[in-house]
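Shown here: the complex without one of its protein chains, the others still in place.
This part shows chain A:
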Amino acid sequence: MSQQLVLDLYLPQPPSVEGYVAGENAEPLFMLGEWASGESYASFMYLWGGPSVGKSHLLAAARQRVPGAILVDCARQALPLTIAPDAALLVDNVEHLDFEAQIRLFDHFNTLREGNGRLIATGPVPPMQLELRTDLTTRLGWGLVYQLKPLSDADKLAALRKQAREWGFDLSTEAAEYLLRHTDRDLVSLQSVLTQANRYALSQKRPVTVPLLREVLHADRDF
């Protein structure tokens, strides 16, 4: 059987609020919308949770919603030296801030608070458990603090089937459950495998079934 070449016509979708599977995180998602529309009671937020709960996704989505918002991933980037008092600042992974950068964020926080600015920060633990300066952690804990909870298996299953429908095929419950049992169970990993499976299925002109998923996962392991 000849292999079908797959034209890569999917444009990468920017992270969006709509594309975020909320699960038990409906309230922080709602507040993110309030933050984006400039509601003062949601001006300062801190989102925390383990890996792959969607912290970075939500910050990127918030940047999409607020023109001019500044997004800094502290694991890879430095905070800006100065900031406008009414800026919208998104700071991902605050746990990576070194001593000098902590003072800078402290300074930016004060500037934004005095000048009707906005800030969302993220970290792996609640503010008071961050190993950062307490004058910074207490400020991060001053606004709305939310734990982003991992999705339940049922939510992940629903998210995978929704994704499949958007790509034009039905993912059977059996196939979705197979994925949940045989690969990393965070949504990012699951969606990544589903993307590979979709491409492979198109190239093979076959539906996405358990045997096909098995082949994809084994092929992945072989590399």
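The criterion applied here is as follows: a residue touches a chain if its C-beta (ideal position, glycine included) is under 8 Å from a C-beta of that chain, and two chains touch if they have at least 3 such contacts; residues count from 1.
The working rule: contacts and distances are computed from a predicted model.
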UniProt protein name of the chain not shown, from "Carboxyl transferase domain-containing protein", "DNA polymerase IV", "siroheme decarboxylase" or "Chromosomal replication initiator protein DnaA": "Chromosomal replication initiator protein DnaA"
Given A:A22, A:V66, A:A84 or A:I103, the one touching the chain that is not displayed: A:I103
Identified contact with the non-displayed chain, of A:Q129, A:S152, A:T173 or A:S189: A:Q129
Residue among A:Q64, A:Q147 or A:Q196 touching the omitted chain: A:Q147
Positions on chain A contacted by the hidden chain, ascending: 26-27, 30-31, 41-42, 103, 106-107, 110, 114, 125-129, 134-135, 138-139, 141-147, 149
